[in-house]
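Omission of a single protein chain aside, the complex is shown with its protein chains in their original locations.
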Amino acid sequence: MISIPYILLIAFAGALLSFVIHHIAPKLRTPVALLTTVLLLYFVWALPANSLINIKIGDFILTWGTTAYGQLFGMLVAVLGFFTVLYSTDFMASKERLGYFYMNFLFVIGGMLGIVYSQDFISLFFFWEIMTWSSFMLVIYCCKDAQSIGLKYFVFSAIGAYSILIGIVLLYSSMGTLQFKNIFGHINEISTGIKISVIILMIIGFGVKSALMPLHVWAPDAYAVSPSPFTALFSGALSKMGIFGIGLVLFKLAAHTGFYSYVQYTLAWIGGITALLATFYAIAQTDAKKLLAYSSIGQLGYIIVGLAIGTPLSIAAALFLAILHAIFKSMLFMATGAVYMRTGTTNMTEVSGLIRKMPISFVTALFGIITVAGVPPLGGFAAKWMLYESLIQSGHYFLVIVIFAASTAAFLYLFRYIFSLFLGQEEKEWENVKEVPWTMQIPMILMTIFVLVIGVFPGLLLDPISSAMQYLNVKPFDYQMSVLFNNWGGKVDMQIVVRSIAAVFILLGIFITIKGYRNTRYVTTKDIHTSGEIPTENENLTYAVDFYKPFERSIAPLLKASIDKVYTLTGDIFEQAFDYLRYVYTGNGQTYAMYVVLFLAILLLFSELIFGIIL
Amino acid sequence: MIYDKSSGKIVDIIKNYARKHSLWIVAYGTGCGAIELPPTMTSRYDAERFGIRGSATPRQADVLLITGYLAVKTLKRVIRTYEQMQDPKYVIGFGSCTINGGMYWDSYNTVKALDRYLPVDVYINGCMPRPEAVISGFIELQKLIEAGKANGAKKYKENLDWYRENQRKVIKNWKMPDYNW
Amino acid sequence: MNINWLSVLGIITTPIIAFIVGVTYGGLTRRITARIQNRYGPPSSQNLLDIIKLYSKETSIQHGVMQHLGPVFAITASITTLYFIPVIKNSVVFTNLSFNGDLIFLLYIMVFGSLGMALGAGQTGNPNAAIGVSRGLSQMVGYEIPFVLSLVAIMTQFHTTSLTDLLAVQKHFADWIIFQSPLAFIAGILAFLGMMGYAPFDVVIAPAEIASGPPSEFGGKYLALMMTSRSIFTFAKLVLFTDIFLGGASDFITLIIKTFLLYMIPVLTGIVFPRFRTEQSICFFWKWPLVFGVLAILVVVL
Amino acid sequence: MKTQNINIEKEIATEIQNTFHTAEVNIKRNKRIEVKLRNDLIPPFLSYAKNYLTFNHLAHFSCVDWIEQNEFELVYIIYSYEKGVIVLAKTRIDREKAEFVTTRHLWYQAETYERELHEMFGINFKGNDRLNEFILEDWEGIPPYRRDFDTVKYATDNFYTRPGREDAKDVRENVTKINKEEIPEFAKEYSVRSLK
Partner (left out) sequence: MREKETTLYLGPQHPGVTGNMMVKLKVAGDTVVKAETHVGYLHRAFEKLMEQRTWMQSFPIVCRICVPEPDPNEENLARAIEEIEGREVPERAKYIRVMILELSRLAAYMLWMGGQAGTAGLYTVPQWSVGDRDYIIDLFEELTGGRIYHMYIWAGGVRRDLPEGFADKVLRTMDYLESRLPEYDKLFFENAIFQKRAKGVGIIDKDKALEWGVVGPPLRGCGIKHDVRIDEPYEVYDKLDFVVPTHEGGDVWSRAMVRRQEMEQSISIIRQVIDKMPAGEYYNKVPNPLNWYVPEGDAYVKTESARGEFGYYAVSDGGLKPRRVHVRGPAYVHGVSLLEKILVGANISDVAFIMNSLGVCPPEIER
């Protein structure tokens, strides 16, 4: 009963049903969507470990099966899917075209589940396309300027998809099969040129989704305009599909080739630079969602670094961070969404002082940022620790500096995020803001508890990760339920850390509360030291505009001198291309299809040329 | 009551000893007397010997030093600064003009008797008082603190209405936020 | 359940010793500064008196729960950091939890307090506090990078990430890492200047600019707790640097001598330099300290 | 005063006189020229002095209350760094309807002077949009620097005066008494106290 086709059936049937039922009985569409995700969650959780299904269509055999690696991501998708749909029930309540929204939402979830259970490249590509298309539909769901942003997203997705497609075609032409079990491990049977092409194309293809630096351009805008519940899923789960793919390519294809170390090295540096630059960009943002979007790009950079380094500890760190990133970034996007729902904006220069109005959202955001920052005792620390240890011990001395710079600079934007939205002056215009309804609180609270528990017992997450690593043919590494080890005999016992922190914190917290409790008085944020002056009503006492101006100034030469220009140039070229195309095609439904066809033709032409030379 | 420090308990003795030897002044030069503060604080007279030092914000400070005449405009700021300070807090009136208006007795813009508006613990006379006088004023305050008699803040709290009345009489446009005493 | 009473003793006494030493160092600093400035200066117990006075303030004002907890975050970080540093070499009592964490962990736990304080300062709603936090975090990115470079160089050279192992390496005077890896020491000590926050890197609290910055709304018990935390944290950082570079200490007298000498470096620098602007300070850290750090790593690698 | 070389002053005075025929120009001493003008001629004169005679430094802008004539006297003190000469351009305006035009376009800092005179004398400078509160706060009643404003009365009415200062008034009374009374020759070099 519980098998992969059923899961996919439930997902897609639920999607269609919620679209249909939107027009018949609008009240039922949300329960239907919610029920679908609940069922999915149960089915994925209960899925037997060795299920394998072969479906023969024409010459092709589609194979779906569970692996530990796939199951890891599958569980993530199912859990996040449930949380985000639960979150949507109230968040989206007042929006229009909800049938469309839920249908695409469930399609995305179904597509992702399909990807993780695919055991051949055809079905992988098929589900990849489903995911991409329906996520594109959701990006353009919301507002007016979403169209152009959606186009940008679509173009990059198309580039990615066709890179993958060409890779698949090359594989098929040289190996005659697309089954994972026939390809993985037999990659050395084909010529070096094709191997290189396939690996590069696949990494580009999956790199687009995981917003690897040269291909990240779509991400900030697409994250910023899509509705918050979907942003949570987008950044949390969807981007992890790219990681999933890169993991497959790296360890199942590239690992057996002679040029593996080059791939590793290049990818690691690309990841490191992605992390650093994205962090710097995030610092300069004023929109909370864009800030988080850049933060996501940066975090994905860490994950890529971890995967690319390829030591057991680093891979564990990468997968750990991948799962954790899904959780904490969803928390942050949900908290931001909560703020957006109540105030109507995510501009950090406008919103301020919501902590007393929205305590649950604040706590979620607080735990989120502590996790992102990697400060003990929450889960983020274990990931960061494993990553650094593996980097240092595998001899990537300068990469560790780049990563560390990015990670320290992350404090800047994280503080700005939580300060601007929740702390600071409690302004009059946000006087009537209330906490969000319980359907939105529950996912936030559950995920908060999750990061707390993972912080104490990283082993809970490392168990499935180590079995996933077994599937990826990586050597096992040492860990206990709450103790992490490195190769040089260093260790961190999270339980002792958490215990000592908690003991001191609680003891002194009680002390400071009891001490002079009666004479401690609460004053409003208007009663602050303003040099004796009394501020007038319209004066702004929140420091929010250009929060990190000095820092931006000191990194300006770094960004301005080299990379910024390249990006602007690239961006300009793309923009102009879009503009030109928009002039040529009048912007109706056909345009995009035509455009994609054109792109495909160019791509094929180029790859023919390039591969012709190599071969 | 918390202010009654003649209880002789060892805790109170320690507290008063510490309070006495750690007097932080709000950095507010309200009048021309502020010119004698740099010599007082720096190498020649070195008030830091007695634990006296400046503090940037009223939240951390203990002593409000009214260095001279108070213009009405300044009085408003001084009251706000004083009310933002945390108990126990002390006020030192510095210079003749805080006592009776000094040479500005007929000016339309300065208040003539500081203790009508703020509870003054120690007055230092002179125009202007020498750094030695300032230090001796502080030592006078230290003696009062040790004896548990420097309770101007308590007086202010108890007679808030009277003080408010006086303050409002002078400050025409009372746009102050009211504090929850 | 068997409890090691000696380690319980260590857990209780270490913060107290750290506080007393830190607070006395603070007082001594003020005295030394005063002497250089041609004056007598306060008694060495002045900082202790200040803290007692602040604790004995009757009223305290808070703007919300994060301000209430901000100092607690800070002191938690200080004490926890201290617990994970071996204070006295090979001592049963003062080793505390140092076997359960390593240098990377220490790097991160040290930030815990800053983050908490930043949140507390943020809640006060004072623009000066926010500016101070913005400056502080920016500067932190500045000095953390050379510090990590120096740590990476040392960790690579000795193939360990554990402080205890580093102590074991430096058995004799000539084995001290300051002699074995002088470049790393230079990078580390320059970062240390920034970490201690004395001039020229005191842009965070700059009274003449932003009226003491982040702590500007903290008074009474909150400020007292912050100052307590600062004393402990100063000591913790000093012990950390002594352990890393100066071979640690096997008794208290050596510890006091070494930490005091180390402490005098930022203090004496602070007396004769004005403060940098924020971006100047960041650029400073990204210039020479960075070069030294990179050189230190290159020396180890090649 | 000593006889001084005042050639350059004479030159400037003639030049001003030739341009502004109604102006009453007189050389007070070396480096001081007094120009009395009709009040509508002040703006052209100042702009002429600044642009043609290099008087580009507005040293001072003052107002004197001649309550007896019911007039305010406005005094622009301008200085030429090249010539080293100060010109005091004076004009009189009506005290009841105190209005004048701004000279902010000539000297940016004139704005500050005008703000002060507006506050202290109640003169309205047309064209200056920043005549807001400058020194006083929430001031009610007549502008304080007008001579009909009695600061002693205001102070005693509004502020609590500590007992023991009564003799302070005596000093003032003594002063006025001295004005009228014949002072003995022997007392001329002594202070108030000895007179009592």
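Here the chain labels run A, B, C and D in written order, and each chain numbers its own residues starting at 1.
Note that a residue touches a chain if its C-beta (ideal position, glycine included) is under 8 Å from a C-beta of that chain, and two chains touch if they have at least 3 such contacts.
Note that this is a predicted model, so its numbers are computed, not measured.
Novice: What are the shown chains that the omitted chain is in contact with?
Specialist: Within the full complex, the chain left out of view touches A, B, C, D.
Novice: Using the document's definition of touch, tell me which of B:18, B:56 or B:91 contacts the absent chain.
Specialist: With B:18, B:56 or B:91 as choices, the missing chain is touched by B:56.
Novice: Tell me which of C:48, C:199, C:226 or C:240 is the one touching the absent chain.
Specialist: C:199
Novice: To test your reading of the contact rule: which positions on subunit A touch the chain that is missing from view?
Specialist: That gives, for subunit A, the contact residues 349, 427, 429, 530-533, 535, 538-550.
Novice: Over the whole complex, note the residues of subunit C touching the chain we left out.
Specialist: Where subunit C meets the chain not shown: residues 33, 36-39, 127-128, 131, 134, 199-200, 202-203, 206-211, 271-278, 280.
Novice: In the complete complex, which positions of subunit D touch the hidden chain?
Specialist: For subunit D, the residues touching the absent chain are 1, 29, 31-32, 56-60, 62-65, 75, 77, 81, 84, 86, 88, 107-109, 111-113, 133-137, 144-145, 147, 149, 151-152, 172, 174-175, 178-179, 183, 187-192, 195.
Here is the rule we use: only the chains that are shown with their structure count from here on.
Novice: So which chain ends up in the middle if you average the CA atoms?
Specialist: Taking the mean of C-alpha atoms per chain, the most central one is C.
Novice: Please report how many Å separate the Cα centroid of subunit C from that of subunit D, as a whole number.
Specialist: Taking the mean C-alpha position of each chain, the two centres sit 61 Å apart.
Novice: Using mean CA coordinates as chain centres, what's the gap between subunit A and subunit C in Å?
Specialist: 35
Novice: Can you tell me which residues of subunit B touch two or more of the remaining chains?
Specialist: Those would be 2, 57, 59, 76, 84, 87.
Novice: For this structure, give each pair of chains that are touching.
Specialist: Contact pairs between chains: A-B, A-C, B-C, B-D.
Novice: Inside the complex, what are the residues of subunit A that reach subunit B?
Specialist: 519, 521, 523, 526-527, 529, 531-534
Novice: Looking at the complex, which residues from subunit D come into contact with subunit B?
Specialist: Result: residues 136-138, 140, 144, 149, 151-152, 154-155, 158-162, 164-165, 168 of subunit D touch subunit B.
Novice: Show me the residue ranges of subunit B that touch subunit A in the complex, using the header's touch definition.
Specialist: 2, 28, 57-59, 76-78, 80-81, 84, 87, 175-177, 179-180
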